[in-house]
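I have a structure here, written as structure tokens, and I will follow up with some questions on it.
Only one protein chain is missing; all other protein chains are in place.
Let's look at chain A:
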Amino acid sequence: MGLLSLGTPLHWNDAKKYADHVRSHGIDQFLSVYRKQRSRQKQCLLWGDEVEYVVVKLDKENHTTKLSLRAFDILASLQKTEQDYLEGKTTQPPEALWRPEYGRFMIEGTPGEPYGATFRDLMTVEASMKKRRQLAIEAMLPDEIPVTLVNYPRLGCPNELEIDSEPHGKACQSMFVPDEVINPHARFPTLTANIRRRRGAKVEINMPIFHDKNTPRPFIDPTIPYDREVFDHDKEAKNGAAKPDHIYMDAMAFGMGCCCLQITFQACNIDEARRLYDHLAPVAPIMLALTGASPIYRGYLADVDARWNVIASAVDDRTPEERGLKPLENDRFVINKSRYDSIDTYISNDAMYKEKYNDLDLVYDKDIYEKLRKNDVDDLLARHMAHLFIRDPLVIFEELLDQDDENSMDHFENLQSTNWQTVRFKPPPPNSDIGWRVEFRSMEVQLTDFENAAFSVFIVLLTRVILSFGLNLYIPITKVDENMATAHKRGSVLNDKFYFRKNVFTNNKPGANSNSHIEEEDEYELMTMNEIINGKDQGFPGFVPLIHSYLSSTNIDIETRCELTRYLSLISKRASGELMTGATYLRKLVTSHPQYKQDSVVSPEITYDLINTVDRIARGELKAPELLGDFNA
């Protein structure tokens, strides 16, 4: 997550004084890269995946699990190969790169080198992921396991940490999690505390509880210590922050402690990057729903299947004024979303874009906009940057305040990397061959490497399909936001419909008259997940059939094609309901457990069996036909 510079991070009271400095130089740094790199052409497809894991201590003798806080030590061991390589001690490049994440219980792995453009490259993804899992296991203690669960189900419940601490940490000031869950690098506790200080309150996360037969109505959570008086912020829960019928969480760890699957790929030039950004934005909520695998929070079954809104609330640093709760006095803007959320504006300049798709009243910094325009940045891109830069930098290192704007992107990345969006437009780093890139960020990590590989390959193939067929996936941004909300709903893959463009092949109708039928051409409608992924008769062909058409238009060999068909078949069956989503499967593991009392409570015993089961499935020791059908993990 973001950059890990070295130095002394400033307390919010000091950091806010330098906000304009960071923003102003951040824009200068962007302009420097923009000037130097905007004409770069013909870059090849290179891409990579990021898989995140939680580290769990699994005690098979006592049937207990604990979240292990040893990620820091585990990473030191995992990173040795990379370090040796960078220091010239070996010529063998590392097979995987490992990075710390927000949680002290989390590790993140990426392939040692980016994948290339060929179909053969797509076939190496699963092996790379399996290798990473193996390396992680080898770096851990015998009773520790890396699990690709979106979250540890009982994070925030008492006695779930190894090693345990009381939730009395000054950074989080949470009633449920101690500061020990946060990565010890200075950046993370500072980020946590500064979000709280800027907001003026703890973050407030409320996910609807799943009401089962014996779940009380209304559900008032008995595990919340309403009357605690360790910190001033403790009274927020009883003063309304903890909503009835919801699972209340009060720390960044509940959000940023979630694991996801992210894909970053390089475009051939800046225009292609902008175009893919735009067309992947409507795909983000679709994939969030399809990969949904997080139905449990703080030991309770929730009525949501996906994590996005949890994270959005977990880092929401907006003040009451910015949230529109008080008239604007000290703050400049009323802002409609948390700094972690879906995008607010399309940015592509090509012929398919139309102004009516950007139907959100965009909040942006007018001065920054003007400066960008004066420096030859076009309107859409200038508005996008000026919108990202309405935020304050939350972590500022005193030693790094003064930078060489021609050779550093630190100040730019400060804002860029703390605007966490569904898709991210990434300019090239300075002094590098790396080009303009897009990051696809909405997917939830899946239980097995087979699934993670399938979804990664699916997204990459989808980008090739968008480019080869010239697909137009534009719908109004507000409809993409509505889809994000729908994507959270329990069982949305089977039960709900999503807004989707009716005609994705625009400009292509035989005898197309460019003036008539335009409104009709741009229509969107509500479609089921099955229709979006597998197609509807006489309508949208479906993402999977489109990918097959694309593959049939290439010189792909039969073996590679058959392998890719396996991945596409998994995606297809998840969308049709023939196979369960991760969330549905995890729910079933809980509700069918003999000790489950139909009261939404996910006890330590149930958690042990759940984690043991998913670990065995990931290792290929246990079959899960409802989740994976005939496919092997």
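Please note the rule applied: a residue touches a chain if its C-beta (ideal position, glycine included) is under 8 Å from a C-beta of that chain, and two chains touch if they have at least 3 such contacts; residues count from 1.
Convention: contacts and distances are computed from a predicted model.
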Protein name (UniProt record) of the chain left out of view, among "Rab escort protein 1", "Transcription initiation factor TFIID subunit 8", "GCS light chain" or "Succinate dehydrogenase [ubiquinone] cytochrome b small subunit": "GCS light chain"
Can you tell me which of A:127, A:163, A:230 or A:562 touches the chain that was removed from the display? A:562
Which residue, A:8, A:90 or A:118, contacts the hidden chain when the whole complex is considered? A:118
Among A:407, A:554 or A:598, contact with the omitted chain is made only by A:554
Quick one: say which of A:125, A:477 or A:546 touches the chain that got left out. A:546
Can you list, in ascending order, the chain A residues touching the missing chain? 42, 44-45, 116-119, 268, 464, 467-471, 504-505, 507-511, 541, 545-546, 548-559, 561-562, 565
